[in-house]
Structures are given as structure tokens and as C-alpha cells.
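Below are the C-alpha cells for one structure; questions will follow.
In this view, the complex is presented without one of its protein chains, the others remaining in place.
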Amino acid sequence: MQWETVIGLEVHVQLATKTKIFSGASTAFGAAPNTQACAIDLAMPGTLPVPNGEAFRFAVMFGLAIDAEIGTRSMFERKNYFYPDLPKGYQTTQLEAPIVGAGHVEIQLADGSSKSIRIHHAHLEEDAGKSLHEDFHGMSGIDLNRAGTPLIEIVSEPDMRNAEEAVAFARKLHSIVTSLGICDGDMSQGSMRFDVNISVRPKGQEEFGTRTETKNLNSFKFMEDAIKLEVERQIDLIEDGGKVIQETRLYNGDTRTARSMRSKEEANDYRYFPCPDLLPVIIDEDYIEAIRQDLPELPDARQHRFAKEYGLSEYDAGLIAADAATAHFFEECAKACGDAKLSANWIMGDLAAKLNAAELTIQQSPVSGALLAGLIARIKDNTISNKIAKQVFEAMFNGEGDADAIIEAKGLKQMSDTGELEKIIDEVIAANPAMVEDWLSSEEDKRKKKMGGFMGPIMKATKGQANPGMANQLLEKKLREKL
Amino acid sequence: MHKLTIAELIQGLRNKDFSSVELTRHYLDRINRLDASYNSYVTVTEEIALQQAAAADARLAAGDAPALCGVPIAHKDIFCTEGVRTSCGSKMLDNFVPPYNATIVENYLRDGAVMLGKVNMDEFAMGSSNETSYYGPVKNPWDTNCVPGGSSGGSAAAVAAHLAPGATASDTGGSIRQPASLCGLTGIKPTYGRVSRWGMIAFASSLDQAGVLTRTAEDAAIMLNSMTSFDDKDSTCVDEPLSDYTASLNEPLKGLRIGMPEQYFGEGLNPETSDRVHAAIAEFEKLGATVKSISLPHSALSVPAYYVIAPAECSANLSRFDGVRYGHRCDNPKDLEDLYKRSRGEGFGEEVKRRILVGTYALSAGYYDAYYRKAQQVRRLIKQDFVDAFAEVDVVMGPTATSPAFAFGSKGDDPVAMYLEDIYTIATNLAGLPGLSIPCGLVDNKPVGLQIIGNYFSEAKLLNVAHQFQQVTDFHQLTAPGIE
Partner (left out) sequence: MDRSDIAKLAHLARIEISDATVDDVARSITDVLKLVDQLQSADTQGIAPMAHPLDAVQRLRADQVTEADVREAYQAIAPATEDGLYLVPKVID
């Protein structure tokens, strides 16, 4: 049997506002427990919510970015359930009239094709606090600093057919919200969290299969893995004559396994109703237009501009343009050094690798765009070779200064002095008579390749500072003199 | 001194006839001696009161006295008071000392009022007889075998027994007006949104509104002047210009158009209460008002609509009382579910639990449309009845309660009989309109009240109408028997 997978996503995006959605408490990450939970966040008796205008502005920005209808009259409902990280005993959210209506997001796939994923809606709501499971004499500890942090929950249609599409969609959303500046995109701190709805059906069947929901995935890698795992589980189950039951599942990234969350299985009845403490939020066309005018460049537009303006391939442009901070870094570097292609290669190559290893974001990079541009300039003017450049980059990353200072301090300047280089080449030729003999006796079309054998010793003798082009030229001249 | 109205106390304090400390001591002394008979106070804040009184005297001496400087008042125990236990009449909050003040409490502090203490109430303001309080029932000063009404029964009894010259109160379905009627007081519930709800422990957010209980309409105007403010901490608080409610008290009533809803004089109304109300309305005709019969066709549905909407809102509003961050927590919870269920089972009384369960039911899957949505639709019909009425009349008049104060336990354990106690007052909460009750005579030696309902933000007009009535009648000056 051929199976088709159907995937829909619910994505929680923490908005980068300074304060909570319904209180003036700070949302800054990393404060001591409960020091950023004010009376409203603690649901003290008699306290009342007042919505944060910036959260609405951010939500509207997102709506415009996905070409969605904006809810000009949106409302808040209460979703009732008991949980210790939910102080009021209800979550204030939007159900009937969300701020963002139907829209769509374009994704690009590895085979070069693209696909449109429909967004059902996106709504504003408040985040919950955190339950800390370290043992306090058999108790759990509750930290409500996160309670009330504004979220937009983005709900997609079930338009994705495999893990690759789902991940591409998730990455695209990440790219959009970070480009808009409405979310810091820091997935390790839970700034974006994904719930994945998965079902399978025989290929060709119209009707959807029974779906499960895997909750709270906070990395693209986990998401991909969790989807593959769940698809496999469902297919195995059905092929063995079993049935998929609708349930919530929890994925464990450490063990790469998932399990059913039985505690959530009891019939939840959330008893949504309009929040009587809050009134309808009316947004007019002028407000929406003003936001539209100020909308920052979106990833798709930026990709096309990078391809056109900097002559990058669409593929490279897409990679660089996806993340606003990376794009900004690239532009700074490319403009300063005048070589977009080299800038892109360095950013996607060595820089990305180093940042990744050090678990840093590009904003935290010790090498700035300007510094990297300085390095690239020295490659282009032949002051250093590509190989030496890597060494300089390493030192720059360790904070040892700019490219020129490092080259100077370490004496890494390429040996372009012909006299000195000639002397070294003569020594290498003298020290390797067998290689010389071999070269002389080789046929003409093999000789070019065989010269490579001399480059090792030359580079070694010059501590890698020989200008490779120049060394090659001189070597050939000297060898031909022996013919 | 306790016979003086708030208006007279303000004069006396300014004339140095007595000091605020003297006045406050006098009231504290009365409370200590007499309140055992009424159980109107839950907490007496003697130390704070005397400090505030001394500070008020200093300001009076310095000639820097704000409106209510030195006047003692009592706060309903639904309003959060910083550093002073705020119980809301519940075991759940028996140990709750808020680190913050309600906005209205701040407003009275700003205006120099002295807090005598916190007064009793039905638990979480759910009740019409003050029998649901964790701190025991409040007794009606007119007849201590009878209820004072509820939920602001403590406020009403304290003022009627002259244990406070005025008290704050709140009204979700009649909780100011019905006790005013049963205790022979003036009580006003302003337009929804006129007074900040910040720091007032929520029962039903779209219905709750703070107001005052006093002996005269003039005193109500003075107290309401301090209570009202625009508060950006309450999203439902309206940014309408504030009025000086005392400014228009003396306007003549000639030409005032009074509407008498036929539905408010039908079956279920005590005939003698009906007589007193008719007589009071006749008094207004003598003052130049015209009276016509009107219809509020959906009146009969106001109690059913209310008992869906109020419990639904309360079922969510009271979820925060979970034994985690404040309030009652059961001993040795064996797991999380046990913590919730026992803390709430032990902390809430029967009526509160009943309303939470009814509200939970009305919102639950499969019943939302039939109950909650339907009630919200009926709510609009009820509002529209009033909108139509106010196209023809300036004020609506009728009885506040069906009868004078009833005996403790007389409604048995039938919640519905108790719910019907608020049949004339509930519609104004559903519509968000202001309503007022003033005494209009005695039946069986117990007071009955005339209810006056006005259009949105017509508090000044209501107080003017009430004040003019009190200029030509003396029902408001009757004192409960046995009050020294």
C-alpha cells in the first residue's frame, strides 16, 4: 500500500514586546523566578487585564506579511482549564474573531519547486508559566515569569505532505517573524514552539485519516525527526491491523522517542466564552495602512533582491535572505569588501560552522560583517591565501583583532618577494632530485599536475605564506630551465 | 454625632464642632458595643482608622481638607485593602491580606475618608440575604430576626444601625438596592463602567458595579463623587466626563416624565409594598412630574438570563482560587487534583459551589448555545426594552423588592425562591443602567424601597430625583427601633 502523509502545524510565536500582553510586567528572559510576575500575572483577586497595543501591531504585521485579512474587530475569549502554570484557571485567547484571518506562505523545496501553504488564521493569546520538575520534597515549583507573555498562534491548513515540507514551512515562518522583528526567533528559549498534527491515508483517498498531535517541538531537527517517527508509527500500526487513536503525543529529543500524554486524554471541555473583562478591539484601515507602509523587507523580496543586486544564485540568495540578521550581516560585509559571492561563501561556510559549534547566533558573532569584509579584502588583494585566511578568521573569532592586525602580528603576509621565494624554490628543487627527474621525464600534459608535488614542501618552507600563483609560476620557469 | 448625615459631618468637621479623631472614636465605640447584635463588620480597623483620623485632623487644621476629609466610612469586604484582610465573605480568603488597594479605596484615601473597617457580605457577593457569608449572617437593624438583604447586607446594616455614616457596596443583580430597600437606606448602583472595578473581587465581570449605601441621597451624591474616576487599569471603565453629583440635587422636578413598568406591579408583589410605591410616585406628581404606564416586555426573562450569565462568568472568575498562590489550601494534598478539589471544596460555601457548577454546565460543550448564547441574546432584548422606554420617559420607577425584609431561613433551601428576590433589580445590571433605591415607607414596621432607574450615565438625575423626594418626605429619617 502506498501511504500519503498529511501534516498541519500550530505554531506558537512569542512576540518581542517589552511587556506582557495584559500587564506592564517585563518579558525579559532569564530573570529570577516570579520576579517578573505582577499582580495581574499572578491572577490576584480584583486584578484586571489591559491589552498591550504593541502585541496587536506585531500581529497585524504578521497578518500583512502572509497576505491575510486583518480582523478589524477582534475579541478575546477565555479558555477554561486548571493547571498550575495557568494562574487564572483560564487562558485568555481568541477564538471567534481572531486578529489575523486566512493567509498563505510560500515554501521552497530542495528540488527547486515551490508550494503554497494556507494559513487558517493566527490569533493573539497569553503564554503560560513554567512548571519546574526538579524535586522540591516531592513537589513541583511554579515560575510565572513567562505567564502572560504575548503569543501569536499560527494555525496552518493540513497542506503539508512530508517532513521536508513541514520543516520548510516552519523555517519560513521563522524567517518571516524574525525579518519582521516581531520575535527573536530563539528556539532554544522557546520563542517558537511547534505542535504538529499528523495523519496518514492510502494514496488517492480523499478522506483524512485519524490524526495525532505531537506537542511543543522546539527545533527544526526535532520536528523532522518527530514527524518521521510518527508517520512510521502510524503506518506500522495500520498495516498491523491496528487503528490510530486521536491523542496528544510528547516527543523526547534525547531518546528520539515519543509517547502518548495520557493525562491530557480525558475529554477536555474548555468552555470558551467571550472574556467579560475585555472589549472588542477595533482596528481601522488607516492603522493597517500605516503598518503596511512601515513593513520591513520580507524574506522572499530580499531573496530576489540579493539575486539581482549581488548576482547570487537564487539558492544562495534564499539561504542568506531567510534570516534577517544573516541578511543584514551579509549586506554589511558584501558592501564593504565588494565581493558578494565570497561574502556569501564565508558566511554560509566558516562563519556558520564556527557559530554553530559555539552555539551563538549571528547577532552574537564575535566577527562582525565589517571584520569579515576586512579579511575578504586581504584575500582579494593576494595579501593572504585562502588557507591563511582560515587561520586569520580563527584568530578574529577568538577576538584577536581585525584581519590586518592579525596578519601583521602573526607575520602571515603572503611571500610575494620574488627573490626570497626563488631562493626557497631553488632549495626545494635541489632537495628533491627524484621528483625533478620524474617531472623532466614526464609527458607534457602530465607535467602541470606533477608540479603539485613541489607545492607542499614550498608551502612548508614558507610557513604557508607563499603566494601560490607566484610560486607556481616560478617553479615552472625553474623546471623548464632544466629541460 | 452618629445621627448626623455625611453632609452634616463634613460641615461639623470644618467648623471644628468635633475632630475626626473624636468622631472616629465615637463610631469605633459604637461598633464595639453594638455590632454583636448585627454582625455587620468582619474586620474593624481601629488602628488604621485612628491614624487616618489624626492625619485628617491635621489637614483640616491646615486648611487643606479634601472632600471627605475626616469622614469615617466602611468598605464592603469585596474591595481589596492593602495590608487589611479582604475576605469577600469566604473561607477561601479568610487569610487573604492583599498587598494593594482597589481603585475606589485609593479614591477615598485621596479624599481623606477614614476607614472604620470591612463589612460583611454574602460569600463572593452571591446571595440576597447575607446568609451565605462565612462570617455568619448579618441581622437587619429593623428586626434582627430578619435578613438585611444582600449581598451588601453588612454595608446596609452598618449604616442603618448608625455604625457608619456611609458604606461602599457593590451590585451585580441588586446587591446595593435590595439591602437599601430592606434596611431603609439610599443606595445607588451607577452605570456599568462608571466606577472602576480594579481591586473589587470579581463575581460576574459584565454585571458587577460598585456603588454606595447612605442614609440620604445627598450623602450618596457626596460619596459617589469620591468613588467615581476614570481608571485605565479597568478596560471596561468608561472615559466619560465626571460629574459633581451634588451640583444638580436641587433642580426642580417639574416636567419629569416617570414610567411605571406594568411588569413591576404584577403577581408576586406584596400589596402593601405596592401601595407605598404608588404613594411615593404620587408624591412625585405633586412635584410636577408626569407618570405613565410603560412596558418592559422581557422583564420576566431577566432572572433566567441572569442565572446563566452570572454563574457562567463566575465559574471562570473563581477558577483563580486554586490554593496555589494565596487563599485557602487544603492540608496534605496527595496530588494536584486533590489540591484543587479539596481546597475549592473546603474554601467555597454551598451557594458559591452551586453557581460555579451551574455556570460550568451552561458553558459546557453542547449546552453553550442553548444557555449562554441564548441568555446573551435575551440580554440584548432586555436592554432594548429600556432603550425604548427611555425614548418616552426620563426615569423608570417601581418597587425595589417584592416585600419588606423576610425572616432568616424563610426561603428554606430553595435557591430559586431566593433568586426571585432580585426580580426587579436584575434587569438594570443586564442592561448596564444606573439604579437607585430610596425608602418610601414601612410595611409591618419594616422599610420598603422605591426603585428609580435612569438612562445611561444619568446618576446626577437619579440623585436629584431622590433628593427632591427626600426634601418633601421623611421616610429616610426613620431610624430602626432600638438604635441609640
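Order of writing sets the labels: A and B. Residues in every chain begin at 1.
FYI, a residue touches a chain if its C-beta (ideal position, glycine included) is under 8 Å from a C-beta of that chain, and two chains touch if they have at least 3 such contacts.
Just so we're clear, the structure is a prediction, and the values are computed from it rather than from any experiment.
Summary of contacts with the chain left out: across B:358, B:393, B:466 or B:480, the touching residue is B:358. Note on the undisplayed chain: of the listed residues B:288, B:345, B:409 or B:482, the one touching it is B:345. Residue in contact with the omitted chain (choice from A:8, A:46, A:63 or A:276): A:276. Per the touch definition above, the residue from A:6, A:65, A:107 or A:142 contacting the chain not shown is A:142.
Across the entire complex, the residue among B:193, B:211 or B:454 in touch with the chain not shown is B:193. Residues touching the missing chain, restricted to chain A, are 17-19, 23-26, 32-40, 42, 44, 50-56, 82-85, 131-133, 136, 138-144, 250, 261, 263-264, 269, 271, 274, 276, 278-282 (touch as defined at the top). Within the complete assembly, residues 95-99, 192-193, 206-207, 232, 235-236, 238-239, 298, 300-301, 303-305, 307-308, 315, 319, 322-327, 329, 333-342, 344-346, 348, 350, 353-354, 356-358, 360-362, 364, 370-371, 373-381, 383, 413-416, 419, 430-433, 456 of chain B touch the chain that is not shown.
One rule holds in what follows: only the chains that are shown with their structure count from here on.
Work out the mean CA point of chain A and of chain B, and you get 57 Å between them. By the touch rule above, chain B contacts chain A in their complex via residues 79-80, 86, 88, 93, 96, 98-100, 102, 197-202, 204-206, 232-236, 312-313, 315-316, 319-322, 324-326, 336, 340, 360, 363-365, 368, 372.
Interface residues of chain A facing chain B in the complex, by the touch rule stated above, are 39, 42-51, 78, 80, 82, 84, 87-90, 142, 269, 271-273, 276-279.
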